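Omission of a single protein chain aside, the complex is shown with its protein chains in their original locations.
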Amino acid sequence: MTTENRIEALRQEVRAWLESNVPTGWREAMTNVEQDAFVAAQRDWFVKLSTAGYATPHWPQGWLGGGRSLAEQKVIFEEVARADAPRLILYFVALYHAACTLFECGTDQQREKYLDGILQGKIWCQGFSEPNAGSDLASLRTKAERRGDRYVINGQKIWSTMAQYADYCLLLVRTDNSGPPQAGLTYLLLDMKTKGVSVRPISQITGDDEFAEIFFDDVEVAVEDRVGEEGAGWAVAQATLASERGLTLVELTQRMRYALPMLVQSMRQNGCEHDPVVHRDLGKLIANVDAACALADQYLMKRIMGDEQVGDASIVKLFYAKTLREFAALGVRIGGLQAQYYSGFMRGATQETGHWTLDFMNSYNWSIAGGSNEVQRNIISERMLGMPREPKSWQLAEGKA
Amino acid sequence: MTTENRIEALRQEVRAWLESNVPTGWREAMTNVEQDAFVAAQRDWFVKLSTAGYATPHWPQGWLGGGRSLAEQKVIFEEVARADAPRLILYFVALYHAACTLFECGTDQQREKYLDGILQGKIWCQGFSEPNAGSDLASLRTKAERRGDRYVINGQKIWSTMAQYADYCLLLVRTDNSGPPQAGLTYLLLDMKTKGVSVRPISQITGDDEFAEIFFDDVEVAVEDRVGEEGAGWAVAQATLASERGLTLVELTQRMRYALPMLVQSMRQNGCEHDPVVHRDLGKLIANVDAACALADQYLMKRIMGDEQVGDASIVKLFYAKTLREFAALGVRIGGLQAQYYSGFMRGATQETGHWTLDFMNSYNWSIAGGSNEVQRNIISERMLGMPREPKSWQLAEGKA
Amino acid sequence: MSFELKELQDSTRRVIDAAGIAADESELWSQLTELGWLMVTVPESLGGLEAGVQGACTMHCELGRGLARAPYLPAMLALDAICGSEQSERDTWLEQVFAGGLITTCLAECSLHVSDSRLDGSATGVQSADSAQHVLLWTDSNDLVVLVDLRKPGVAITAKPTWDLTRRLFDVELDQVPLSEHHIVAEGESARVMIQRLAALRDFYLAADAIGGAQTMLEMTIEHLQTRVQFKRPLALFQALKHRCADMKASIVAAEAMLFDALRRLEGDLDNPQFGIKARGVKMFATTMFTQVAEDCLQLHGGIGMADEHPCHLFLKRALLSEQLSGSGAAYASNLALDLIENSGNLQSGKCA
Partner (left out) sequence: MSFELKELQDSTRRVIDAAGIAADESELWSQLTELGWLMVTVPESLGGLEAGVQGACTMHCELGRGLARAPYLPAMLALDAICGSEQSERDTWLEQVFAGGLITTCLAECSLHVSDSRLDGSATGVQSADSAQHVLLWTDSNDLVVLVDLRKPGVAITAKPTWDLTRRLFDVELDQVPLSEHHIVAEGESARVMIQRLAALRDFYLAADAIGGAQTMLEMTIEHLQTRVQFKRPLALFQALKHRCADMKASIVAAEAMLFDALRRLEGDLDNPQFGIKARGVKMFATTMFTQVAEDCLQLHGGIGMADEHPCHLFLKRALLSEQLSGSGAAYASNLALDLIENSGNLQSGKCA
């Protein structure tokens, strides 16, 4: 069987499986639902998907479902998008960030301790961002002090997705202030039930509380739960961040394409199906969505071929964020006054729920988080187009503007 | 008679005069015409307008037509726009820049020597900009060396409007390099027939050559033709640049408003009069044009009341430049393929000629010249919104990026 | 801005600033009725301030700056109608209003018809209807303006919560409501003129509100950029962000100039049909501008702007709703274009070569 045939066979297999397994009516069921029900639904879907081997295609050979090539992983993501399956957002950090970090940088002992748990449904969260650190990881201040065989942690993390449900946390802390700022970071694995950890969900402008703050008050972590050497946290964090390798944006751009008919449905509901002005706007959007899909696809192909260039990922993310905003904005326009009436929110859905004002608000997650549009523009202009960076020596004394 | 009544009476008087005096068919006559015919037509219109006293309302009392308040001047500009009279672009520098500079900073001797000439139709040009100086006047390099009672000038000026027809030039030169850059500038009045002066019209992307370069090769100017002290050129130049006091943009925004029916005419010609998509674009433009008119009007009112704030002028110019571009761009879209066929150009017209691709190109004159959009944004953010300037110490060694 | 308007602006701003962003609805309502703000457009002869539409817009701008929850806007519209009604009843109504009794009206669609002296139909976007005794409505055929008592039989109100948390909208349904039990404000030609004027005033007031909101949002954003330090520099030093702020500032000032320019030219001439078309242009420009400003300002706030507890989103949501109230941008743009096309028949036609 040629590679192409194998891939096509996998596609048919996954498609058939999804057809009989995606929970029907999950969108309705997840609209205006309490968090607990949402967590239960995510768990059910996780168990189904992982049992079938489709949750862990990126894990090494030998693990359930593992050993798939990037091209095969892409097929699974594409089919999940096509089938409009729920997004596994509660398990994403565990399946990708935690697992890949452990495979790449963990000890055998750590892998043994944590990976089975992930397959059994343990939830992980990420503890990287801090208030006022924005996109500037080097400025992290949450502190870990070494005392004997333990680290003692004090400080605060923010924008941690679903931390209120997490069993474990990937934690980036400062162990040294003396050298260059990146060199003083250390990477730890934290049990969220440890004494001194408290979590406060952040109520979002959408009404959801997808993110949380985590506070650390003399929290102790054993040295054996450190990933990499002390001071090597920056490099380990890069491995974490690279773990999804462009697959998320393949999935999300495909989902955006499959969501286009939602706009048509809104047009019908609002009686503007035949409005030429809406047609023009929709036509432009269709082309932009198509371009976003092609970009995400091309990016993954480049990764598969080992051709990735610096800045490529920034272009995909920037373009997706802009297109997603346009998508939601058109929905808002089509919806007219109707779209301004509060319609609640849908949990664990894609970015396109048809609750257009909600979607509009949600679209900021992509233009702000994970490196804002502004940061991506810096990367593109400086590292791809070769335009000069402003010299680092150009600084103001802190607080002086 | 109340002020309001006097203004209204002036409006009626000017309107009546224009109705019987604006040359009919001047737009057709000035389309694809040679420069000489254009110059002749400008002269005819200048003589008519200045004889009637409407070319010099801003001159002091005692001069023909002079002694008008700013509010009265505004009325004349508004009526000229309303009547779609030709723009007096060939005489603008003489009537405003040269005259106001002489009134404000010149000696009696200079006023006697030059002002009558202006009324008799002498043409002036401005010699400020230089290649590679852009909006940064302080970096001018054209050099004047004092030798006895004369200055000897060497260097080059650029973007001088209609310099090829000018009798005289308002010239900003560098007489000193030792102090801060602005302090080394001196302001001279130059007879364009002086030995060593040569002019090269710059062929523009529109096909017109509205601008020219001026080259100076050991050109001699008498010290008595210096305006202000040696080294005071920066301050005198500010007086020159402030001389039109917002009137131009009142005229141009009004002209833009009166030109809106041209778009409707193009819609009729191109069969898209009933296209709802064009309607929406046109409706948005109408509102933008209205806003631009209101801005220019408000700015002049503020000047009349003595309320002008720093940045006000930048907002008017930036907004006008953007709206003008949108105007022309909509014309281009309405014109479709027809607008891409070369239709020549119209001399001395307004910014809106109905030759849409020409107008589109021409609109760059407003987003680039006289302080580009980018410079206006700097002024607004720094001097109006109080956002910090990048410290001057942040410089790179020249040539090093 | 004249001295009187400046005075009005300053005193309003002091109150709104003290109340804070999106302050409690009923507290601000009590305060503003006590301060006599409802009298601003009422003629001096009726005991008002006679500060005209310019005065009212100056105040709406200030209320917009504070994202006021109080239903000042519909109340002002209802008052304008009352001032134009028959003298005998007028004074009773004014007394009631000045005492703090809210009369609200419809900020979106009003679709009513009369048959057998009974009213049927519905109105959407009726602000704070649950706090009002009466609502001002009008018929599709433009020949009747009526004050409907919300507590009488046949009248039902339904809360319609919006994403905008600063205004509470309701639907009002009328089912065989006997006209005789309600107060007719105008009929026939005078109703037609009144309805047109109300539509225009609604547009101007929504525009003023949007301008105020955009002003605060930009100020808040610049403050944030000045304060927030990244890579050892305040964000306000980054030129890309400065240029975006400059563009926003230019749009806000343009909207303001456009609004007050239109009012200066038309103030004495409220029944001029140009009043309506000008109002649409201003409303479309200002509310679109507000959305654009709010959209970009939220982005410039970064993650903190996404938190419910930060006021950023209140501005964006109010902007989005205002864009849809009274009439959508697309519809208004089309109106403006058709007006121009209609008036470009022979006008200036010799101009195009």
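A, B and C are the chain letters, set down in written order, and residue numbers restart from 1 in every chain.
In this text, a residue touches a chain if its C-beta (ideal position, glycine included) is under 8 Å from a C-beta of that chain, and two chains touch if they have at least 3 such contacts.
For clarity, every value in this text was computed on a predicted model and none was experimentally measured.
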{"item": "For the chain not depicted, the shown chains it touches", "value": "A, B, C"}
{"item": "Touching residue (missing chain; options A:Glu13, A:Asp176, A:Asp290 or A:Glu326)", "value": "A:Asp290"}
{"item": "Omitted-chain contact residue, chosen from A:Gly121, A:Pro181 or A:Pro276", "value": "A:Pro276"}
{"item": "Listed residues A:Ala71, A:Ala138 or A:Leu260, member touching the removed chain", "value": "A:Leu260"}
{"item": "Touch criterion as defined above, residue of B:Arg257, B:Arg333 or B:Arg383 at the omitted chain", "value": "B:Arg333"}
{"item": "Those residues of chain A which, in the complete complex, touch the missing chain", "value": "27-28, 31, 84, 258-262, 264-267, 273, 276, 278-284, 286-288, 290-295, 297-298, 315, 318-319, 346, 353-354, 374, 376-378, 380-382, 384-388, 390"}
{"item": "Interface with the undisplayed chain - residues on chain B", "value": "129, 132, 134-136, 139, 158-159, 202-205, 207, 211, 277, 332-333, 336-337, 339-342, 357-358, 360-361, 364-365, 367-369, 372-374, 377, 394-396, 398-399, 401"}
{"item": "Residue numbers in chain C that touch the chain omitted from display", "value": "238-240, 242-243"}
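Operating definition for what follows: only the chains that are shown with their structure count from here on.
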{"item": "Where chain A and chain C are represented by their mean Cα positions, the distance between them in whole Å", "value": "41"}
{"item": "Cα-centroid distance, chain A relative to chain B, in whole angstrom", "value": "54"}
{"item": "Two or more partner chains touched - positions in chain A", "value": "277, 394, 396, 401"}
{"item": "Where chain C touches two or more other chains, by residue", "value": "226, 234, 236-237, 330, 334"}
